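Before anything else, here's the structure in question.
A single protein chain has been removed from this complex, and every other one stays in its place.
Then we have chain A:
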Amino acid sequence: MNHLPARLTAMTATAAAVALIVTGCSSSSGGGQSTSSKTLVVDNAFDLKTSDPARAFELTGSIVDKAIYETALTFNGSDVTKPVPQLTTYTMSDDEKTITLTLNGKHVFSSGNPVTIDDIVWSYKRVQGIAGNPSFLLSNLSTGKPFAITKTSDTTMTITDTQPNPALPTILPNPSLGVLDSKTLEGHGGTTGKDDGAESYLNATSAGSGPYQLSSYNVSSKVVFKPNPKYVGDKPAYGRVVLQNVKGPSQKIDVQGGSAQLALNLNSQQVNGLASGSIKVVKTPSANVGYLWLNQNAGVSGGLTNQPDFVKGVRHAIDYKAIQTIAGSGSTQPGGIVPSQFLGSLESDENNTTDAAAAKSDLAKYQGRSITLSYPTDAALDGVSFADMAQSVQSDLEGAGVKVKLNGLPIATLLDSFRAGKLQAGLMYWGPDFPDPSDYLTFSPGEGLGLRAGWTKDMAPEVTKAKEAAIAAQGDARAAAYQAWQKAANADGAFVPLVQAAKYAVTNGVSGVTQNAIWTVDLATIE
């Protein structure tokens, strides 16, 4: 039993040798792209639902789609203030209602089909037709009316809003507006309506002109990319990219041990003291702004939060530095509600500064009175607990003589009451839909968010005037107009911008990682 017959042993050995030679030959013939035989492993805490651009609006989905698809316009690195051409160049009409896109050189899908204007029009109409999460990108935010998308020639097309919309160019770089290979997809159930059936094909094969294409896809464990051989831009440095679903604490172990080259979801405590040797920590302020609201509706305010001197006092009582310390290194205090990396952001505002003496005198009338501060218990601002921030604000206000009752709520419950305008005060955050200050006008009196805080148009005519000026501003005047609007809002308003937490990307032995507010990281630029 222990001894195989000699002849059998010899045969087995020969077979094994032949097999080795054959596989060796095939692998050497297949490994022609010697520069791209390296594998990049990226750790990410998945919120992935689909990689179909018209349906995906999750952080992980954007990382995946950014790698697979090209967009009409894009951003360079982390600068989201200036859209630059990718598949097309653009011009805006004088009335700022229409953007004209013109094909920009030759781009080719992984199938070999060239990218045409028809593909772009088809992809955009598909986003509108499916009416999935990202469909709002291609419709008017206040009226909900879809943009008109028209092919004007074989190389040009237009997108038209019913109202002036200077944000149009900054909307188009979103990976959810990635351009798909319409000819291929139409053969796999793809349409531009609700009857579209191409999602499963897109989750298995992908159909883009970007640097990578899908090699394998598992929504809960990992997504593997291989290079798109037809990609016309610079070839990516890695021949295989594994984006795997790993929770924060394990990401730290992976990147320390070198089994992952990039970890995307470590919090400030976890990155503390991590940078050493080949491990580097890239810090970028997140575009999510944590804010405090004070309800201006007399019926909800309890006679406190709608009083201008109370609001002023609260603005001065808050220890913004302490909140930044809680949020971790690299976090910042935005001057207004527009995050620091966007056009029109405000560096600082004297109304939102810590000044204990001013707070005491502003709040003198309200000593011993009490407000209820609501906050979400099951949602965090880029990993920073709202409960911690709420306790910090509580201790600041109690230091100035105002009692604070904390009211932690599940975010679904909180949003229901907040949207109904029933909460006296609270903490929430706003994540941008697209990187343009016009996305933040909802924080004006009489607008969506403003009304949640009981802030109506007639309460703050100055802010409304500044808002209208900001909408009317064009070109280079926009930044100043949006800053003026935020200054007016800070002098009066219901919202106190508190903090932008930092986002940390931890790398081990790789470079070229720049964080972007829209797609987190571009896997193709990593070297």
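Keep this in mind: a residue touches a chain if its C-beta (ideal position, glycine included) is under 8 Å from a C-beta of that chain, and two chains touch if they have at least 3 such contacts; residues count from 1.
Note that in this section contacts and distances are computed from a predicted model.
Student: Determine which name in "Carbon monoxide dehydrogenase", "Protein ImuA", "ABC transporter permease" or "Phage shock protein PspC N-terminal domain-containing protein" the UniProt entry assigns to the undisplayed chain of the complex.
Tutor: "ABC transporter permease"
Student: Which of these touches the unseen chain: A:Asn218, A:Gln367, A:Ser395 or A:Gln474?
Tutor: Counting the whole complex, the residue in contact with the absent chain is A:Ser395.
Student: Please pick, from A:Pro85, A:Pro114 or A:Gly408, the residue that touches the omitted chain in the full complex.
Tutor: Looking across A:Pro85, A:Pro114 or A:Gly408, the contact with the absent chain belongs to A:Gly408.
Student: Looking at the whole complex, which of A:Ile326, A:Leu397 or A:Ala460 touches the chain that is not displayed?
Tutor: Touches the omitted chain: A:Ile326.
Student: Tell me which residue among A:Val108, A:Ala358 or A:Ala387 touches the hidden chain in the full complex.
Tutor: Counting the whole complex, the residue in contact with the absent chain is A:Ala387.
Student: With the missing chain put back, which residues of chain A would touch it? List them for me.
Tutor: So the residues of chain A touching the unseen chain are 249, 269-270, 322, 325-326, 377-378, 385, 387-388, 390-392, 394-395, 406-408.
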